[in-house]
Structure formats: C-alpha cells, structure tokens
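Presented below is the structure to which this report refers.
Every protein chain except one is present and positioned as in the full complex.
Right, chain A next:
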Amino acid sequence: MPASAAPRTPHAPDPADEAPQRRLYRSADGRMLGGVARGLAGHLGLPVVWVRLAFFGLFVWGDGLGVLLYAAFWVFVPLGLGGRSGGRSFHELFETLPDGGRRLRKPARGQITALVALCVGAGIFLSKVQSGGASGRYVWPTLLVGAGVVLVWRQADNARREHWAAGPGGSRRMFQLARACAGIALVGIGLTLFIVVRGSAAQLGNVLTAALAVLAGIALLAGPWLIRMTQDLSEERLMRIRAQERAEVAAHVHDSVLHTLTLIQRNADDAGEVRRLARAQERELRNWLYKPEGTGKEEAEEPATLAEAVKKTAAEVEDHHGVPIEVVVVGDCPLDERLGAQVQAAREAMVNAAKYGGQGGPVQVYAEVEGQTVFVSVRDRGPGFDIDAVPDDRMGVRESIIGRMQRNGGTARLRSAPDGGTEVELEMERAAKAA
C-alpha cells in the first residue's frame, strides 16, 4: 500500500475508511514467516496478533485450514514495499491506543508471544496426531515436506527483498545457501519417508529412477529456455545500471561543467577569472572521477587526514584568491590537533603567497609525512621581501604562522629574498599516540 495512505500522526485509528484502493501485500518487514499475517493486518487495519491468532485458531480447530489458507496467501499475494510502511504505521497507531497498546510497542515482545503460542499449538497438534494412530504415519513426512517448502519459499522472498534492502554480506549469503540446502534436504527426506511409509520400500529404486528420468526430461526441455531467460534478465539489469550511471554522469556534467563553461564564456575577457573557474572545475571533476565511491562527492564533510586537509585548504585559497596552487603530498596520516594548527598556519602562508607572490606563477605547496615529523612548505616566486624590514605591528606572519606553530610545539622558518620569492617551512611532530 502507498505510504501516503497510512498516516503517521497518532489520531484515532480507522485505516479501513481512508484506503479503499489499497492493495494487499505481504509485509517484508517484521514478519515471522511469509509476512502474510502482518500484511493482512495492515490491510484490514487489525493488530497483527489478532490475525496471527485467527490463523492459529483455524489451524488447531479447523483441521489445518489455517495452514492451507496461510500457504495460499503466501503463494498468491506479492511481497510488497507497501507492507513495510503500512505495517509500521499501523503499529504506531496501535500503540497510541489507551488500553494497553503500549505493551505491543516492542515487536520483539509480540514475536515472543506468537512463538510461545506456536509451540503450544504444535504441542496440541502433536498430541492429537499421536492418538490418531494409523493416519499419523503420514503426518511426519508431511510436516518435513512442509518445513522444507517453507524454508525454500522464504528464501525466494528474501531474494526479492534484496531489491529494496542493501546487498547482503558474504556470511549472510552463506547462511542463505545453507538454508536452501536444508530446505531441499527436508523435502527430500519427507518424500522418501512418504514412499517408505506407504510400504513400497521395495520399489524405492524404481520410483527414484522414474522420478530422476522425469526430472532430467524436464531439465532438457526447459533448461535452455530458463538459461536464456536468466541471461536476458541479467543483461537487462546491466543495461539499466549502465543507463543509470550515464544519467548520473550527465547530471553531474550538466550541473558543474556546463555551468562553468557558461561562466567562462561570460568572463572571457577576464583571464584571471577564467583561470580560476577552469581550475576549480578541473579539481572538482578530478575529485569526482577518481575518488572511490562514496567519498569526495560531498564537499561538506571535514577532512580526516593531513593530505585531504592540505588539499582542501589549498583549493579554498585558490578559489578565493584566484591564484593557482600546486599541491604535492607525500605520505599521509590522521589529522590531530597539532596538525590542524599546522594546516591553519599553512593556510595563512598560502594566503600570503597568493596575495603578494601570485604574479610570479603558481604557488607551490609541499607536504610530507616522514615518521613522526610532518613537514609543509609553501613557496611562491613573487617579489619577496625583507623580513627584518617588516614593522613590529604587522602581526600576520609573526602570530598566525610563527606564533601558532610555536604554541603547538612546532617550528616555522621563513626564507625570503627580494626577487627570490618567499618560502615558508613548517615542521611539526605528530602527537605520540598516533604512532
């Protein structure tokens, strides 16, 4: 059922009123077997427990009618996404009821109750069967076959559910395989027992041979068609994935590259602006193309390592001041407090270099992690200046770079010469625990 049809607000419950067009789905969420009860409950607007009890009652006192009904629902009703939201929202509705609804809030509790009820029912059923005598001989094989079928069918449901849920881990796949094998084995044992119980144990071999022959015939007839169908299906899925990827690339190119190109056309006379735009776009595109899935595509996140922090800082300064900054990073390490300060100092140095030395070509930033020492150099080829000639009240270099480094236990060296460019070298020991 559509999620919009199920209100999340806790007003008085009467879901049957507002959803005349809802379709019945089995619930994929919070189910015990096939999700039939939960799906029905969501559809009818009843508590899950009631539906389960009804099935159970039909099973115990209706000579197994409950099982048949359940099985029929399972086979014919599709597993739905809607079942999830419907069941969930109904759950919320129910728990707001004043009369003891709170107790049903935790699904775990409800499941335990149902499980206990199931065990009791099984006990009753078994005692009935034991007294049944002759007919009891068929009960065990039937139960075995039934259990096997349930196992395998639930497996198929899970496979369908993969479309909505995230892909399973390796261990889960193994578990599913084991479950499928167990189900098949149960069915096989049950069928064999059937034959044995019927007293035709002597003809077991003949029956098995005949069955195998029939199976082989079916496989021969339907096999190629089945294979073709699975191949077509997987191919179709591949095409769809490709189309999605292409759409994503197209969207990204449209949002960023075309946008930038338009800006460049508009600013064609302003060489500095064009260069700035082109470099920013290049950087973003590289980031997008080469970064592994899930990283680097969101700009907002804070960098966790030194290399990222230095690159990000350089990119920001570059964008802000329109001077190209070339970054070379050797090695990497996690960012700690002292390194954060070092990156801040480096940022200040980059800003200075961009402001005063940007005419001499790109600013070059080099960061290296070697053992415990982190070294950063920022270098420009601008006019340079005489450090001793800088008045005492100019605090930029003295405080933001040298002072900051010293406060955090590092060193900063500044080399500058008229017409020789400026180079700032920052050295910092990493925090000891990061070793």
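Just so it is clear, a contact is a pair of C-beta atoms (placed from the backbone, for glycine too) under 8 Å apart; a residue touches a chain by one contact, two chains touch by 3 or more; residues count from 1.
Simple rule for what comes next: contacts and distances are computed from a predicted model.
Looking at the choices "PspA/IM30 family protein", "DNA-binding response regulator", "ABC transporter permease" or "Tryptophan synthase beta chain", the name in the UniProt record of the chain not drawn here is "DNA-binding response regulator".
Listed residues A:Leu68, A:Leu208 or A:Val330: the one in touch with the omitted chain is A:Val330. Interface note: of A:Thr192, A:Asn287, A:Thr305 or A:Ser400, the residue touching the hidden chain in the full complex is A:Asn287. Taking the complete complex into account, residues 286-287, 290-292, 326, 328-331, 361, 364, 366, 368, 370, 377, 379, 423 of chain A touch the chain not shown.
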